[in-house]
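Excluded from the complex is one protein chain; the other protein chains are retained at their positions.
And then chain A:
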Amino acid sequence: MELPVASAATASLQCSFLPRHGLLGALGHAGRERRCIKKVLPAKITAKFELKPPPYPLNALEPVMSQETLEYHWGKHHRAYVDNLNRQIEGTDLEEKSLEDIIDTSYNKGDILPAFNNAAQVWNHDFFWESIKPGGGGVPSGDLLRLIERDFGSFPKFVDQFKKAAATQFGSGWAWLAYKANRLNVGNAINPCPSEEDKKLVIVKSPNAVNPLIWDYHPLLAIDVWEHAYFLDFQIRRHEYISMFMDKLVSWEAVSFKLEQAKAQVAEREREDERKRRGEEEETFTPSEATTEEIYPVSDADADAL
């Protein structure tokens, strides 16, 4: 996944799936499927979200996830979320914002505004298609595996827990693996895993359109457990769908990549926080308030006098 190019004119901006935090000041804005069209003076930007295709053909996940499912799930459901979102934000102050910003704003501390469901579902589905790949499954490796073993005990234990979360999200929703490196007070929502332990992997489940961005977490992997995700292929057998997802669909490369990005963002945010903190300290320090003794350097002349 490429980072946005600074001088994008009429090209679509491709951006990796990152929460907005840490992208402020990064090249371009974190808008997915957004075509920013700059015209000759006066500069006018029209921004409209577009339906981004999965990074593989619609039949590529057969026989686990049928082409028919992709045609409905991506071609109808996901498309409808995009179209409805564009209609909802047109002419409003949300129109110029990135997708993540819209999610953040419209979550509105849990008293969700109308655009939230569509915006979050656009984001969630983009993320979902990127979480899977043809010939997926297997096991992770490297740093991701190390953290999984550290935070869940072992890879099989992680798998069991993730499957259980996905199976027990009653009604419509999602299950997530996320990297939690956040402040306890996330401001916009109640942190579901509040603890001093930070920089660790967590599994969370969420109803309907809710996603971990609102808790200031960094999503790494998602499974869609709305019935439309599996009904054509598995009908009522959600457990089987979840198992197949883990065995044959998960893209551990994508998960590893997101983990690296998450860690980089966290590090950047910590540096920013540190800079801010130092900046504030410098501002509050003035000479008249100095409590230390003035120390005059001893000159050679003084030394001679002694």
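FYI, contacts are C-beta pairs under 8 Å (C-beta built on N, C-alpha and C of every residue); 3 or more make two chains touch, one makes a residue touch a chain; residues count from 1.
In this text, contacts and distances are computed from a predicted model.
From the set "Cytochrome c oxidase subunit 4", "AP-1 complex subunit gamma", "DNA topoisomerase 6 subunit B" or "Superoxide dismutase", the protein name that UniProt assigns to the chain left out of the figure is "Superoxide dismutase". Annotation: of A:49, A:129, A:179 or A:226, A:226 touches the absent chain (contact as defined above).
Shown as candidates are A:98, A:117 or A:211; the residue that touches the absent chain is A:117.
For the options A:66, A:108, A:208 or A:256, the residue in contact with the chain missing from this view is A:208. Residue A:72 is the one among A:72, A:155 or A:257 that touches the chain not shown.
Of the residues in chain A, those that touch the hidden partner chain are 72, 76-77, 80, 117, 170-173, 207-209, 226-228, 231-232, 235-236.
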